[in-house]
Structure formats: structure tokens, C-alpha cells
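Below are the C-alpha cells for one structure; questions will follow.
The other protein chains are all here in position, but one chain of the complex has been omitted.
Chain IDs A, B and C follow the sequence of writing; residue 1 opens each chain.
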Amino acid sequence: MGSIVLGDNRYGKAEIRLLRVVRGAEAHDIRDLTVSVALAGDFDRVHLEGDNSAVLPTDSQKNAVYAIAAEAPPGAIEDLGLRLARHFLAASPAARRATVRVDEHAWTRLDAHAFHAGAGGERRQTCVVAEADAAWVSAGLADLLVLKTAGSEFRGFARDRHTTLEETGDRILATAVTARWRYADAERGDWTAAFEQARQAMLDTFARRYSRSLQQTLYEMGRAVLEALPGVAEIRLGLPNRHHFPMGSADVLHIDDRPYGLIEGTVRREGAPPGPPLDW
Amino acid sequence: MGSIVLGDNRYGKAEIRLLRVVRGAEAHDIRDLTVSVALAGDFDRVHLEGDNSAVLPTDSQKNAVYAIAAEAPPGAIEDLGLRLARHFLAASPAARRATVRVDEHAWTRLDAHAFHAGAGGERRQTCVVAEADAAWVSAGLADLLVLKTAGSEFRGFARDRHTTLEETGDRILATAVTARWRYADAERGDWTAAFEQARQAMLDTFARRYSRSLQQTLYEMGRAVLEALPGVAEIRLGLPNRHHFPMGSADVLHIDDRPYGLIEGTVRREGAPPGPPLDW
Amino acid sequence: MGSIVLGDNRYGKAEIRLLRVVRGAEAHDIRDLTVSVALAGDFDRVHLEGDNSAVLPTDSQKNAVYAIAAEAPPGAIEDLGLRLARHFLAASPAARRATVRVDEHAWTRLDAHAFHAGAGGERRQTCVVAEADAAWVSAGLADLLVLKTAGSEFRGFARDRHTTLEETGDRILATAVTARWRYADAERGDWTAAFEQARQAMLDTFARRYSRSLQQTLYEMGRAVLEALPGVAEIRLGLPNRHHFPMGSADVLHIDDRPYGLIEGTVRREGAPPGPPLDW
Partner (left out) sequence: MGSIVLGDNRYGKAEIRLLRVVRGAEAHDIRDLTVSVALAGDFDRVHLEGDNSAVLPTDSQKNAVYAIAAEAPPGAIEDLGLRLARHFLAASPAARRATVRVDEHAWTRLDAHAFHAGAGGERRQTCVVAEADAAWVSAGLADLLVLKTAGSEFRGFARDRHTTLEETGDRILATAVTARWRYADAERGDWTAAFEQARQAMLDTFARRYSRSLQQTLYEMGRAVLEALPGVAEIRLGLPNRHHFPMGSADVLHIDDRPYGLIEGTVRREGAPPGPPLDW
């Protein structure tokens, strides 16, 4: 039996909640962001000896996030993520890899200086990973609820002695989409246009394509994003099956909380350069 | 010291999750509802003796909700609430009062048979209370987030030895509106139009009126609803102050989770007939 | 139609999260508290005119909570609540009524200076209401989960055309107890001993008494508290029925999230002096 050693590790500041106001002459804009930072690198001595000399405090990371957000309007969250990740690589000599995740919560304009939004809900996301000579940008969204009342069946499945489910040629299909895709090139231009295209491709595919299973829908949604955006190397999707059980009528259904069907998968472009996992 | 007696009590089924599909020739509509039922009346014997003979099971109440939702398209949640409340009064001879609460979660159309929504978020609500010869309808909403970046100050406040807050002539004002208003007449017509008017009146007031305090904003929002809707007897509002603390720049703010300012109040029409509390 | 007027209102600071360390020579103690404050009184002018001169900022209230917690070990949460409520009455001349709620989250000792706890979970609670010449103290608990596998039936209930539930002579009974009781006298002695007695009376009653319905169990739990504690004027209980559905075997059950049975009731001592509602 071998000796005990330190394995992978990282540290940082998570869930920094930040509102950025951009004051124009005519109107203000707001950006509601949640930023998380994680650094990995030569941090053995703090773990093994409690020597903090290489450790840039997470409090300093928090301060830096607010300060850098103040320097200029944040731009797309992908650009902000790149700026922050590169800052942290420079600020922490011990860090070999800086990872920055940004979630954006959308608000709708009421007038020049007022906004409204539903609590919680769909979030646009990015995760930027930067090393000394490389960077990777992923983008995505979480908790986009979609539901269709036609164009979905589930038939011809395998059966075992525990199978009681009946085949259905017409079922409610409902899910909360989580998607994260990685761009092949971290230096591309219009992140926001790309995000909107990807989101629209997923919505269109969900709405228009006939579904024989959520797995098929997942693959088609992923493929649609890769077809729409040549710069995307791979996409990971989670489409939990939110079960709706008919209650005596096909038109009245119980919306069940748990359990739910777990449907996860990746669609990728062959030969695309690899990158860090799409899991944060 | 007096003897021990049973006081107020009620029972029912809470949070029945229900999707209602209304299938038109061209397109489908969906309604995503959460229904809760509570009955009060002559239920002493079940409490004191465990005699269930007057107790209509909550399971039957759940079945009834699904069955009644199947009979016809639900209409406005206020109408559905009235229908359900009157059903339960009739179905349970021991019940003197039936209370039905319905929350509606909005979805946006993608195409004829597909829809999307952010998870969680704003909800339209109603609470209907029915007795043998009377009924009350309240309507409202929960978790409508609003924020303004101009037109808000907080000055001239009282001070004590614990006061360190500085006056501000320009602060971010952010809140999650909860509102519940009661209609003077439970038989009026277009609940949905009234709801939209009330919601719009609140949004307009929040956006356009200068705020010297959240209490003032609360009162003005309430008054705006009563002015827009002569049929509203009173409105109860909760406007928690979601604190945003500037971080070195007036344009970069920390969004704090807790504590928050608690701001609650009622605006009412003098002489309006009283009704049950607006607290469920 | 009458004029529009301001109705009931209150304001304060909610969910002040506070850890109090009490350092003894041999060991430390900790108290993990969540404090909320609400003031009501002569606050018309801030609502109607935006005149803040009577408004002690909620920020000052927060500061005061921390400062008063520093002055001395907090003692029972009821004592802390009384101290805080009386402080706020004095600090805010416009306040006619100060309400203070304190939730306590329990920790278990690991050694002289270390502690552990499960996240979330059961909370001891108090709500103190103070006016110039009166005070009321209520105590309670939230989210105490209890479950019994024997000694529970549900039979002989009313039936209607929606009833499909079968009678059962042996069902799992599970609930998350919320209880709030009011002491007749706000000046009594050992709040913590009283709390423990009330909690134990509820647990013993749930465990030992045969249950013909949750309503019966609710009444018996409430009565047990009033019998154990002559100083309690009334108790309000919420015992949501957490449904467990047998899955082919009486010993394997699906634990359902929603809907749940809503069971609420009050047990009171006849002739006890009235007090504010037990709803915060």
C-alpha cells in the first residue's frame, strides 16, 4: 500500500453576486451576474504544511471581481470571464489554471431606469478556463423549461419483468434544459449572437422535431447547435424528463416532482480539439 | 384556569400540481396550476374523538380537483377557484367555509404545440373563500422582481446610537413584489383583464414615481391599483428591500441575500365591505 | 365608493443571521440565531408623504441586534426577544408595537471548541410582541419530522363520487411538525425548560397515542402541551400529512413530495387572555 499524497485541488471564491449598472445618457442598463473563481496550480505547501505564502486570499479575489467589473462595462459574460481568468493567472503566480464561471440573470426593461424579472429562472452561463498559453470558453444555459403537447411518443422500448409502462403515441414532453457547449476557439467575436443562435436552435428543434424519445431529442438539439455554430466543438445536454401523468383525462395531468428521468448526453464534432470537462 | 378546547382549524390538500391542456384545432393552450384546498366547519368530532365520519378525505379533494379541471377549460384562475370552492362546500356537508388557492405559472408559446418558461419565477395567484351565502375573491402575484437605478433616495430618517447608515440621494431600489388584493364583489367579470391592469399599475408606479422610501412606494403602488380598479376593496403588499451595496463604485454593487428590509402594508378603500384576511 | 387610506403596516429587518460565541474558561458555547424585527405604529407620514423622520432605518435595527447580542450572553431566545423588542420600542418613538422573531439552529458539541450540525433542519422559535404596557411571548418549533409505522389508521371517513381511497387499519403516519404556543404571562421563568417540556409532550403523544386521523393527533398533541404547561394559553399546530404510498409491499413505500395533506388547528385554554396571532 502506497503513501498518502495530495491529488487534484482548487480553491477560489464562489457565488459573488454582482449588479453592474451601465449609465447611458438616455437610459441605464443593468447586468445581474453571479461570478465564481477557482485556481489550481502549485498549492501543495498550503495543503501539506499550512504555508499560505502562495495563497491569494479568496477575499482578494472577490475584491478583484468587483474592481474589474468597475473598470469598464462587462460586455458579454464570456469576455468578462476571459478578462477575469487572465487577471487571476497574472495575480497569482502559483496558479497554473484559472477557471471563472459567470451566470447571468436576465431582466426586462420597464423604462429608461427600471426593470423587472421573475425570480429564479433561466440563466445564461459561461465557464472560462485559462492557462499560461491557452484558454477555453464554454457557454450555456440552465433551467430553460420547455414542454410540448404534440409530436412526442414513446414506443417500442425494451421490457423486463418490472415493466408496466404502456406505450404511448401521444405524450406530454417536458424538460428543464441544461446545456453547455465549448467553442473551439477562445478568441472568437460575438459571444452573445452565438448564444442566441444556440438557444434558438435548441428551442426550434424541441418544438418542431418529432420526438420518439428524449434521447433522440437531446441528440437533435445538440446537433442543431453544432450545425448552426461551426465554432462549437461539443455540447453537453441534460434533459431531465419531467413526468406528467394523465389523471383520468388526456388533457389533465399531474405534474410530478420526483423521481424524474435522467437523460444526459454529449454531441461533438469529430476532430475538434479537446478541452476541459463541461461540468462546472 | 379554564378547560382545554379546540380552536380554529382547517384541513385539505395542498399543492396539487396540475397541467391542463386545451386542444384547439390550430393550436394547443396549456395552463400550469398549483391548487390548494382547505375546509373549515363542524370538524370537532374528528379532533376530539377521532371520528372521521364528517371528513371528506383529502385524497378525494385531489381527485375532485383533477376531475373538475377535466370538465371544461379552467378559465381564469379566479373562476376555477370559485367553481372548486363551491364544489367543496357542496361535497362536504360539514364544511362551513371552503378556501381554494390557485397559483398559475406562466408559459410562453414557441409554436402551436410547444412552450417555454424559466423555472420558478413570478406567479399569478388567487384565493377564493366560499360560504353558504357568501364568497370572496382575492387575486395577486408573488415574486415579481423589480429594480430601479434612478429616482430613489433615502434621507431624513430617524437616528439612534446604532445608526451608521449614510443618507443617499441616489440608491438602487430592488424588491420582490408580493401583492394580494380583494375584490369587493365576487361576481365580477373579467378577472384576467383586472389582473393585468393591477400588475401594470404596480409596474408603472414603481418605474415612474420618485421614491423617498419603500414605504412610500408601497403605498403608491397600492393606491394605483385601487385607483385603476374600482372593484378592489383592499390590497396587501410586501416589498422586501433587497439590499445592493456599492463596492467602491456607484455602478458595481454587491447583491445581498440576507438580511433584507421587511416592508409590508395594506392600502384599502374606506367603507369597503370587510373580507377574510389576505394571508394565504 | 370611499377614499383610499393606509391600513395595517409594519417594517423592520428580516433574517439577521448571527453567531454568538460565549467563551468559558474550559469550553466555548455557540448560539446560531436568525433574528427578524418588525415595527408598527405612527408611520403614516412615510407612507403618505415619503417623510422618513419617524423611520429608524432597518440598518440601525440590524446594528442594534448585533450590539445587544454583544452586551451579554443571549440567554433563552425568549429573553433575547423580550430584550430586543423593548429596546426597539424605546429606540423608535413612533413604534407602538415591536415584534421580534428569533429562530435558533441547534449545534452538537464535538469538543471544548468544536461543534457539528446537519444543515437545515428543526428550529426552535420564539416571537415576542411588545407594546408600551404589555408583552406577549410565543415559542415553538418548525420542521420537526416525525413518523410512525404502527398505531395509525384512517377509516370511517365521508365519501363522495370522487372518493377512491381505501380504508386502512395500518398506515404510515408522517408529518413535519410546526408548532407555536403562547404563554399567558410574558414574565415567566425558565423558557428553555418549558420549551423542552412542550417538545417532549408532542413527541410522546405522537409516538404513544393511537391515531385515527392526523386531526385527532393534532388535538392530542396540543392538549398534551397545555396539560404539561399550565402557563400556555393556546397552541397552533400544523401537521402536513406527508404521504407514503405502498409500492407492492406494505413495507416499501414511495415518499411523495406534493401534494400533501394540510392539517392545521389551534388548541386553547378557555378563559385565557387573548394575544396577537401566532402566525409569524
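In this section, a contact is a pair of C-beta atoms (placed from the backbone, for glycine too) under 8 Å apart; a residue touches a chain by one contact, two chains touch by 3 or more.
What you see is a predicted model; the values in this text were computed from it and never measured.
Every shown chain that the unseen chain touches in the whole complex is listed here: A, B, C. Of the options A:D32, A:D103, A:E122 or A:E234, the residue whose C-beta touches the omitted chain is A:E234.
Annotation: of C:G118, C:P230 or C:P274, C:G118 touches the absent chain (contact as defined above). Where chain C meets the chain that is not shown, the touching residues are 17-23, 28, 30, 32, 66-67, 69-70, 107, 110-122, 143-151, 172, 176, 203, 206-208, 244, 247-257.
The omitted chain makes contact with chain A at the following residues, 1-17, 36-38, 43, 46-64, 67, 91-92, 94, 154-160, 162-165, 211-213, 215-216, 218-219, 223, 226-227, 230, 234, 236, 240-241, 258-272, 279. Where chain B meets the omitted chain, the residues involved are 257-258.
Operating definition for what follows: only the chains that are shown with their structure count from here on.
Between chain B and chain C, the centres computed from C-alpha atoms are 23 Å apart.
If you average the Cα atoms of chain A and of chain C, the two centres end up 39 Å apart. Once the centre of each chain is set as its mean CA position, chain A and chain B turn out to be 32 Å apart.
The multi-chain contact residues of chain B, meaning those touching 2 or more other chains, are 17, 67.
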